[in-house]
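In this view, the complex is presented without one of its protein chains, the others remaining in place.
Labels run A and B following the written order; every chain starts at residue 1.
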Amino acid sequence: MTNRNHRKFEEVCRILEKNGNDPARLIPVLQQVQEVYRYLPEEIMSFVATSLNISPAKVFGVATFFSHFTLKPKGKYIIRVCDGTACHVKTSTGILDALYKKLSLSEKINTTPDMLFTIETVSCLGACGLAPAVVINERVYGQMTPEKTSEVLDGIIKTEEKQKEAVNA
Amino acid sequence: MKTANTLTIDGLKITIEGEKNLLEVIRKAHIDIPTFCYHSELSIYGACRLCMVDVSGRGVVPSCSTPPEAGMEIQTSTGQIRSLRKMIIELLLANHEQSCTTCQKNTSCKLQELANRFGVTKVRFKKAAAARPLDNSSPSITRDPNKCILCGDCVRMCREEQSVGAIDFAFRGSNVTVAPSFGKGLSEVECVNCGQCARVCPTGALTPKSDVAETWKALEDKSKYVIVQIAPAVRVAIGEHFGLEPGTIATGQAVAALKRLGFKKVFDTSFTADLTIMEEGTEFLKRLEKKEKLPIFTSCCPGWVKFAEQYYPELNDNLSSCRSPQQMFGSLAKELLPEKYGIKKEDLVIVSVMPCTAKKYEAAQEKFAVNGIKDIDIVLTTQEFARMIEEAGLQFNSLTPESFDLPFGFKTGAGIIFGNSGGVSEAVLRFVNEKVCGKKNTGNYDFLQVRGLEGIKETSISTPAGTLKLAVASGLKNARTLVESMKRKEVHYDIVEIMACPGGCIGGAGQPVYYKPEVKEKRAKGLYDNDKMLELHSSQDNPYIKELYKDNFGEAGSRKAHRFLHTHYASCKRTHSGEISILKGNSVNKLEVTVCFGTSCFLKGSQSILKGLVDHIKLSGLEDKVEVKATFCFEKCNSGPNARIGRKLLEKCTIGLAVETLMDEIKILKECASV
Partner (left out) sequence: MPETLSLKEIGLGYSRLKNGIKARVVVCAGTGCVANGSLEVFDALKKSLEQNGLDVVLELKKEENGTLLSKSGCQGFCQMGPLVTIFPQGVLYTKVKPADAEEIVTATIKANKLVERLVYSNPSTGERTAILSEIPFYKKQHRYVLKSCGVIDPEDINEYIADNGYSSAENAAFNMSPEVICRDISASGLRGRGGAGFLTGRKWDMARIQKSAKKYIVCNGDEGDPGAFMDRSVMEGNPHSVIEGMIIAGLATGADEGIVYVRTEYPLAVKRMRKAVADAFALNILGSNIFASDKSFNISVMEGAGAFVCGEETALLASVQGERGMPAPKPPFPAQSGLWEKPTVINNVETLATVPLILRHGTAEYRKMGTEKTPGTKTFALTGHVANTGLIEVPFGTTLRHLLNEVAGGVTGEDGSVSLEAFKAVQIGGPSGACLTRDHLDLPLDFDSLKSIGAMVGSGGLVVMNTCTCMVAISRFFMQFTQNESCGKCVPCREGTKQMLNLLDDILEGRADDTTLPLLEELAVAVQRGSLCGLGKSAPNPVLSTLKYFRQEYTAHIKEHRCPSGSCKAFIQYSIDPALCKGCMLCAKKCPSGAITGELKKPHKINTAACTKCGICVASCKFKAIKGAA
């Protein structure tokens, strides 16, 4: 446990080195840092600004411009509901509403308190042939319905509970 | 016949004379193209879309980013274009906090002006954005995001002209806002308080912080004795607010107005500017003699001083230790005047009228207070002063001119030209020329090489002690360029004058709002004319300065003079970000270790120190007993890399020293625990 912070920080240092502390590499650096922390902590962004010799306001500006970056920690499972045109005309909003309801979340509060799930929308995953599509972490689920999505979530919740029991035992 | 280099604007033939864009050519044709985001000194941004014109064959294009070409036929005000402009203004107004009557920028707001000009009488759209909180954290600048039209002038000013980048765009689309990093307040980031952002802000989104109410309160408090000092640059700009030409010397009216407002005494900051020259000149000669801490950098500009403390902590020793004229005045007045006027020190209130927003920050600094009593109580900008005059109903232009009070109201021309970039240098030259070369400054006392509005100027004079080289920079980007080339040893100077605002104090952010570039030039000329009008031109000739030394300080640079007129500098952290946790340390009784990861320490190798420490901690199995964090700046950059281990602050830290200290501290911790 104690080592995790250090490993992460060392990883950040490595990332900066690998990118030659080049300010033009800000976006790849932030992407890689986000892979380490799963979000962009403020103090790490300050550190990135220092190392790339750019102003923290610029780092903040870039980090808040691109939707891929997140300044808040996200859940273990990131559910991305595609709301591209193809999915939209095939009623992706119904899936989204059902998900919000099931997890008691909303557009504003989109991560469950237990940090298990985060719900996001994404404008087109390019899986239009499978519309409506939902992606949970890396896995794409095509031709979804609110019911099917709910089943998938139940499956995840069950697995997580089992794991927890196993740890406790 | 069509000549090679002409184009047609609204039927008029205009010659292209090297203009980079259509907008400049159109302005030359005396057509006022509306724009929010075009500033000749800043990069082309092209976002406000007001400067759109019709170029035949091409349609509606933005004139700011279209290069002029011979033969172009341009129409600047077709029905189509007018309705586009009107729509843009209407859209902006829909998303703008419409509290015009109570806004600081009322009547000088560009949005208001253009809405009026294009006859936008109704906003048909819904107000869209929810109110955003005001940023009042800075002593110098108030930021009101609800009035921001996102033209980006401030962002580009801060980044391009000042090379600070304290504010930038954040978020996207309709959520875009201009903000300091991580949504912090301006006072928590690297803002140097120069206020140039506010100077170019077309609306009331960035304004000099107002201290008018506090001033009225002091003036109305019968138990207080309120006096005022007024900076040189104010007198050549205040008149603009009342319709006078820029550069009009309105000293007499300004003094009269201040008296009418209820100030008991009105003094001139130019007096302490003279005093500054005595101290700084002497300091320079001493350094020159000892060949140390050269070049000397001027320190009268608080924007520049904070900039240096943040980005060039290694220059702390090179900065002149002299306080700025404002602070010299405060210290002097608070020391001498209570006795003179038979009042208690705490009842003396000193107000400054300055062209500057950073002066507010300067006056608020802890180091400029004695036993909790501030040397300067309130700083007003020229704008605020004008507002007070208006509030009091004084007809500025008709006031009978009055004179400053003595003794701090008497100055030489050297103290006056302080308001221009190059002015301090010229005043120093007049001092050095006499002291070193023994030349009395009669007849020709002008040093024209350091005059003018260029960003970087230089000159040299030959003295018996050798040639002295002098550089002058205004605008912090120019300052950075200059310092960097000095650091690379490409250039060498003995004296460097730096002013944060382009053109010096006359271009300060507290001055009346202006949109035309020639205004600064006229103000500068006003100050040089004022110098000519005065009887004396060298600080060392000021009889009241001589008297001050005789009665109080002995000689320039004396111990007592140092106590009252000099100060010290410390490196200053750029950002107030939290710490990065490296090792948590689970035990209750753990040793805290913090390694500085501020820029300066980072460059000096704090990363390897951290790595060495952590490796050692792991190797010795101490992970539970030590908490390790990386932090941003102990404000001791000169002695970096810095680390704090337990109670010990390690300067110029090495891995060996860090590990050794760590083991010592662990041992002590163990001993304590066993007791």
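By definition in this document, a contact is a pair of C-beta atoms (placed from the backbone, for glycine too) under 8 Å apart; a residue touches a chain by one contact, two chains touch by 3 or more.
Since we're looking at a predicted model, the values are computed, not measured.
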Can you work out which residue in B:M52, B:A358 or B:A630 touches the chain that's missing from view? B:M52
Touching the hidden chain in the complete assembly: which of B:T66, B:Q253 or B:T381 does that? B:T66
Residues in chain A touching the chain absent from view: 23-28, 30-31, 61-62, 65-69, 83-90, 97, 122-131, 133, 138-142
Please identify, in ascending order, the residues of chain B that touch the omitted chain? 44-49, 52, 60, 62, 64-67, 80, 83-84, 87-88, 91-92, 94-95, 124-126, 128, 149-150, 152, 169, 171-176
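Just so we're on the same page, only the chains that are shown with their structure count from here on.
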Could you grab the centroid distance between chain A and chain B? Build each centroid from C-alpha atoms only and quote it in angstrom. 41
Going by the contact rule at the top, pick out the chain A residues touching chain B in the complex. 1-3, 5-6, 9-10, 13, 41-47, 49-51, 53-61, 64-67
Interface residues, chain B side, partner chain A - complex: 159, 164-172, 179-183, 189-190, 574-575, 577-586, 597-599, 602, 607, 611, 614, 618, 623-624, 628, 630, 632
